[in-house]
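Working notes, beginning with the structure itself.
Here the complex is missing one protein chain, while the rest keep their positions.
Then we have chain A:
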Amino acid sequence: MKCHIPGANVKVLGRTAHALARFGDELYLESLPDCILLRTLNAAESAYAMVKFNKNFFTYFNYNYYSTEDNEGLKCKISMKSALNIFKSPAHMDKQVENLEIKLDAESCKLIFQLKCRHGIVKTHFVSILDCKAMQAVYTKDSVPNRITSPQRILSEALGNFQSSDDQVTLEVSSQSLIMRNYVDTNVDLTKIIRTQISLKPSEFDGYAIEAETTITFTLKEFRALLAFAEALNLPLQLHFETTGRPVVFIVHNGSTFEAHFVLATSKCDSASQATSTQHTNVERSKRKDSNSTLGSAKKKPHLEVDISKCLDEDSHLFNFIDIPEEVMLNKTSTNGNIENKSKSSGKTEEPMDCDNIPASPAAKNMIKSVFKRCFESTFDPRNLHGAILAENSDSE
């Protein structure tokens, strides 16, 4: 593999490296006849990123420079630290770097990054190859019911209102609005945290198509990183997602030269404890020497699907468990319109507390019981529901 990247595009590559570094510690590089793919996966396998640079991103491109007989391109894994070291300050790179050459040194098994900078300075990085594997995640982005196209500023401005200590965000989408709020962990003392909620109108977005209303929760660290990436490149961000528990896909592309997919697992805000809810992009690795990679993936797929269905079963069980009392509540309250509104609004303020407590630990079980105790009693009167009693319980917890 050998390619040349002009100065302006080196900046894009630098931004990409910095965004990917927020996802994983290792960078997978694969060269195909018409493009180069950079991929990374975090240690928990809950976040995955793939950036594809098409042939026209480069001034010179040869995917198989040291032509080997098997006609294969390069597949390798390098340390993310090495990649970051090459692109130390992407903001200034376009001014300093005139040209970047990436090539494989077949003899020493190193990947060579040679930056030709201003003042005639040449910086050469000999990066060790850790592995000769390619890695690919399986996810769907095309046949999903919910798609939002957002200008790069909107979401990052909204995120600016969140605390830097927040680590997960919940998106509640309906055809009328998109609500962003910080996800509150069950174990956290509710009196000591700030809850933030922001409602965005569909008209704020360039594209807004919600076919299945849903609520998804995902990590902020990676979300911030990919927003910064979209913002730095001044490109809109597309969100493709299905429902909670299924991965959300963020797409940034400029149409012709590159396309970035960021896949984040979504956890079940409405149900599970952290342990059951860390969701899974399903990763399939194929060895370079695995001559028939499709066969390999076919072998692995059934196993993976069992995994998914298993965890979905588990989750839906939890989900149902939580839903029962709510249904009861709503059925009863629906006899009186006014009260329904009231109980709904009071329900909303308590929502994180209600839904976050799952019978994962004994303490949480007690909590559920005391919160929903009245729902199970025959003399349940929703008018008693809102107000101090519930708040008291949550405080004492």
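Here, a contact is a pair of C-beta atoms (placed from the backbone, for glycine too) under 8 Å apart; a residue touches a chain by one contact, two chains touch by 3 or more; residues count from 1.
Note that in this section contacts and distances are computed from a predicted model.
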item: Absent chain [UniProt protein name; select from "Integrator complex subunit 4", "Pyruvate dehydrogenase E1 component subunit beta", "Cell cycle checkpoint protein RAD1" or "RBR-type E3 ubiquitin transferase"]; value: "Cell cycle checkpoint protein RAD1"
item: Residue among A:M1, A:C76 or A:V127 touching the omitted chain; value: A:V127
item: Full-complex contact with the absent chain, from A:N62, A:S79 or A:T257; value: A:S79
item: Interface with the undisplayed chain - residues on chain A; value: 79, 81-82, 85, 88-89, 96, 118-128, 130
